[in-house]
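The complex appears here without one of its protein chains, the remainder shown in place.
Here the chain labels run A, B and C in written order, and each chain numbers its own residues starting at 1.
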Amino acid sequence: MAENSEYAIEMLGITKRFPGIIANDNVTIQLKKGEIHALLGENGAGKSTLMSVLFGLYQAEEGVIKKDGKEVQINNPNDANDLGIGMVHQHFKLVQCFSVLDNIILGVETVKNGFLQKDVARKKILELSEKYGLKVDPDAKIEDITVGMQQRTEILKMLYRDNEILIFDEPTAVLTPAEIDELMQIMKNLAKEGKSILFISHKLAEIMSVADRCSVLRRGKYIGTVNISETNQEELSKMMIGRDVQLVATKEDKTPGEVILHVENMTVPSKLHKNNAVKDVSFDVREGEIVCIAGIDGNGQTELVYGLSGLENITSGKITLSGKDITHASIRERSTSGMSHIPEDRHKHGLVLDYSLAYNLVLQRYFEPEFSSKFGFLKKNDINKYADKLIEQYDIRSSQGAETVTRSMSGGNQQKAIIAREIDKDPNLLIAVQPTRGLDVGAIEYIHRQLIARRDEGHAVLLVSLELEEVMSISDRILVMYEGEIVGEFDPKKTTPEELGLYMAGAKRKEVGA
Amino acid sequence: MVLLLQYTLLFASVLILVALGGCFSEHSGVINLGLEGIMVMGALGGALTLKYIDPSLPKIIIVLAVLLISVLCGAVYSMLLAFACINFKADQTLVGTALNLLAAAAATVIAKSINIIEDPNNVSSTVQYVEAKKALVVSIGKFQFNWFMLIAFLALVCAYMVLYKTRFGLRLMACGEHPQAADSVGINVYTMRWAGVLISGMLAGVGGIVYITAGVSEWKFENGVAGFGFLALAVMIFGQWKPVNIGLAALLFGFFRALSNVYSGFDFLAALNIPGSVYNMMPYIISLIVLAFTSANSRAPKAEGIPYDKGSR
Amino acid sequence: MSAEIKKTAEKESFLAKPAVQSIIASLLCIIVGLLIGYVALLFINAQGATDAIITIIKNYFTYPTKAAALKYCGNTLVKAAPLLMCALSIQFCYQAGLFNIGAAGQYVVGAGASLFCALKLGLPWHACLLAALVAGGVYGVFVGVLKAYLNVNEVISGIMLNWIGLYSVNMMLNCVKETASPYTVSLEKTNASAVLPSLGLEKLFSNNKYVTIAIPLAVIIAILLKVILSMTVFGYEIKATGIAKDAAKYSGMKEKRNVILTLFIGGALAGIGAAFLFLTGYEQWSVTQSSVPGMGFNGIAATFLGGLDPIGTIFASYFIQHITSGGSYLDKNAYPSQISDFISAIIIYLCGFVLFFKFFLNSRIVNKKNNAEGGNK
Partner (left out) sequence: GSKAPDASATTETSSADAKADNADASDAGEPESDIKVAMVTDYGDITDQSFNQSTYEACQAFCDENKLGFTYYKPEGDSTAERVAQIDKAVADGYNVIVMPGYAFAEAIVETAEMYPDVKFVALDVSEFDLEGESSDFNSETYPNVFSAVYQEELPGYMAGYAAVKMGFTKLGFLGGMAVPAVIRYGYGFVQGADAAAKETGASVELNYAYGNQFYGDADITAAMDTWYQGGTEVVFACGGGIFTSAGEAAAKANGKVIGVDVDQAATIDGKFGKGMTVTSAMKGLKATVNTLLTAIVGGKWDEYAGKISNLGLVSGDDTSLNYVGLPEETTLWNDTFKKEDYLKLVADMANGTIKVSNDTNAEKPSAENIKINYQGNIK
């Protein structure tokens, strides 16, 4: 009696517990055939967990999953695969040293006499890539290609397996605006082909533009499902957070003061290629302004920040911080001279993941007399007290307070911890690199407010962001980077995203006097 | 000259086999520090086979029997590693070290017990196999060809093919690089790691018997395999976890090892009057220097040493 | 809440302490290891097995007189001290994310330096100790520099340097060996001032002349390391560098310097370990040894049995030495002397399961707690 059910997938009453937390509490979502169904929720709301249950990575304690109206058991990714379910994970599951092709065929290889038949696979991949407009080089190594291309690889992985149900867990968090547009188009194409898509994103605009329906989770609980055509961003964010959220940051006008950061003809070599990643760049950041470096990922922003923070040596140029030449200063010196740095990669640089939250909160200050005695002993009590203060002040949520191992905290809260640490140092210059990446709107709102507060207190903020919306809403001045150079300087009030986009893509440039 | 070649190939064969063993294990994500111990166990199995087999059997049968039993012993012993490290997420360095200590002790205890059973007055841990051992070598002129040289070469070719050309190899390496990714495409990481460790056991087991039969016709198991397992590990890292490079590294290392033993046959070397100790140190010093220049971009399998936990991401 | 529930709750929280769990786990390893050893003994010779296992456990208590027992208790301690130092060396580096298999070689050069200073240069014990410290440390620095600046895997360079160290020390000590034997000349006779002082400690051990301040010093060093690792800025940095090199760099720690410094300290610990043995006169160096002394490798075992904790390692080192010494009193006609090595190897193997055991214990506790809470609701 498997009369054609309206739903491709139904997850009914799913409950999934982790030690100390109910990640999904009786959640129900139903995915119609051929629809794009968005899943929305704060960080840690349980979206990834729910999808992992669907994909067979976790087993739910309670609840049933139905495919085409029939109850199914999904005990592992193989089962999911057999049912035609594919997933693009939040953190890509790609083998870095394999080629695109190897990654795509992994697990479903064609073999003849025990040997891989890569040519057959290559043909199929090129066909798929043609059909859906997913441009990839099958023989490039993952470690050498852009994040966008990696994502296309992930999508091809699903298509290669002829999956009918596609799960995208925060696919846009790591993409450039252009790539996002591209992805949106691809998703629409896929839906048109009859595939059913589950789509997780924190970006309401995206959801509004591609999704047909949206289900909302809050703290593990199912809140409801709405038709996108019948709702708006404000309503969605209210459903998700439980209160009104200010989606666009507001700030008072302010006249910039003294120069805090002065960069002159800075050049930074690249680790990836022979050319310099940053070429002869000069600019200033003043008291009471937020300067934003905009640009498409991979145009030297990362290296620019490495050069400023001392993670990378610069080959030429001069950096001055509050009048002090720090061109050759060590990382520690820069930090103690009043520079704070919210790093791009919070897991690699920002945190010692196996340390407690308290220890991480003093990562930049543990050596100060406040936290260690003359004889080199840590003042544990003071550290804990300080941590408790920051936790309270910045609302960092974790299961065991200051004692929590940071690895077990949610990404949003990890980010909050870093921000708390860096801001509480009271720096003259705060360098924030993509501080809101992957965070929910509530958290973004919070972080934006913090950045603006720094500015309002008369300090300098250098923000590096890939998101035009963010750039436009909080910066006082925008510098666009393209291929290692600053190709334009803008006042956000006097420009449009379209104009910025042209500069970011390298189609236009104007000379900038530093 | 012939001798230098012969012993270079002989030592290289041992190193190739064992290093390839390490290579399979590490590509699956398990660091196998217990190679030394596995060698001892493989050697014990092979030595006992040689001891008890009828030396008048056709040579090929003897060679195959020895090969089979060493493979088996190595594989069985490596299960201890697989079991602890894969299923119970034990620390791989620790278990590897324990296996080395255990093998040295166990092999001696076993060899002694067997000897005592045969002859209560024979309390030695020596296993003798003079007659049967002759089956392992063929003299080609002055050059003594050892069948295991061929086996090592074949192992090298196979390892290359398996790792780079087959489904198994692709999946194995995925488990050592990114087990979560492998898991998410339905590959059973535990099974693949077991396979990797078992293969490493097989190869190291053969390496063990090759080592102890390389020069003599009896072996005293108290002496273990004198650090060869660790050398093989060095060769593996030196060879950047790639079969072809491992082959070359093993040859280089084997060459210096052989040279330190046969240098007196070269008049110009003998004339230099360099102390023997210097020759003995040579292989280590040379590889250290080479490593210093080549390691900058060295990359171990990313996930090696980290127990795979389905839950973590 | 009834008193009973409270009591079980207390018990659980006691069991939930990591230190308690480590101890229970280590004890479990020991018990299971001894059991397996017993089974092996039964296999080899069923009659004497019980006696044999008791002999191993009794070690010096097998001597009939208290005086002799004390004396040989001293011997066990004398050997446990260097073992502890090697274990600490490996552990310290392990905390910093480095597997210092080179401890064996650092031990060797420590022995070489201390004996050379004592026998050839006639220096007093403190100078010899210092020489061992520096030699071991510098030898560790080789590994560190190769690692920090040239990305050479520390396991490999460690193994290579072990051998290089062995041959070099053999050559170096050739000048202070006895004319008619491969041993270095007697420390006591050649340079009594180089023998570590005992401060009267030997009186506690039936005048065992090998009992010196090395033993208490080793324990003190262990405690010191515990303090350094868990309570100081330096420990904080070292561990951060070990767990997250990039984060350490980001926070301004000098991660290269830390790697090198860690290996210096690790090497120094192993070097001192050697001095702790050779400067008692307990052992003479044999310049013809062709394999690296096992002390450094055994340290790996002791560290893990000690739950990667300096204090635990004190007990673990003692225990391993205890059963090793005990094994030498086995009836050699019935059992191969390697059986005690066999038992310690089994115990070390079982240490691998400690993590799982702790996990098991924890999940039991959590389950119980959940059940209890569920019941209360």
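We adopt the following convention: a contact is a pair of C-beta atoms (placed from the backbone, for glycine too) under 8 Å apart; a residue touches a chain by one contact, two chains touch by 3 or more.
None of these values were measured; they are calculated from a predicted model.
By the touch rule given at the top, the unshown chain touches B, C in the complete complex. Residue B:270 is the one among B:140, B:270 or B:296 that touches the chain missing from this view. Contact with the omitted chain, checked across B:68, B:226, B:286 or B:306, is made by B:226. Within chain C, the residues in touch with the undisplayed chain are 62-65, 68, 71-72, 75, 78-79, 179-183, 186, 189, 210, 282-284, 286, 288, 290, 324-325, 327-329, 331-333, 337. Where chain B meets the chain that is not shown, the touching residues are 2-3, 6-7, 10-11, 121, 123-126, 128, 130, 139, 142, 144, 211-212, 214-218, 220, 222-223, 226, 257-258, 260-262, 264-265, 270, 275-277, 280.
The rule is simple: only the chains that are shown with their structure count from here on.
More C-beta pairs touch across one of A-B and B-C than the other; that pair is B-C. Note on chain placement: the centre of chain A and the centre of chain B lie 46 Å apart, centres being C-alpha means. If you average the CA atoms of chain B and of chain C, the two centres end up 28 Å from each other.
Touching two or more other chains at once is no residue of chain B. Note for the complex: chain B touches chain C at residues 80, 84-85, 88-91, 93-95, 97-102, 104-106, 108-109, 112-113, 123, 125, 222, 226-227, 230-231, 233-234, 237-238, 275, 277, 280-281, 284-285, 287-288, 291-293, 295-298, 300. Residues of chain A that touch chain B in their complex: 55, 57, 76-78, 81, 87, 89, 91, 93-98, 102-103, 105-109, 111, 114-116, 157.
Looking at the complex, you find that chain C touches chain B at residues 40, 44, 99, 146, 150-153, 155-157, 159-161, 163-164, 167-168, 170-171, 291-292, 297-298, 300-301, 304, 336, 338-339, 341-342, 344-346, 348-349, 351-353, 355-356.
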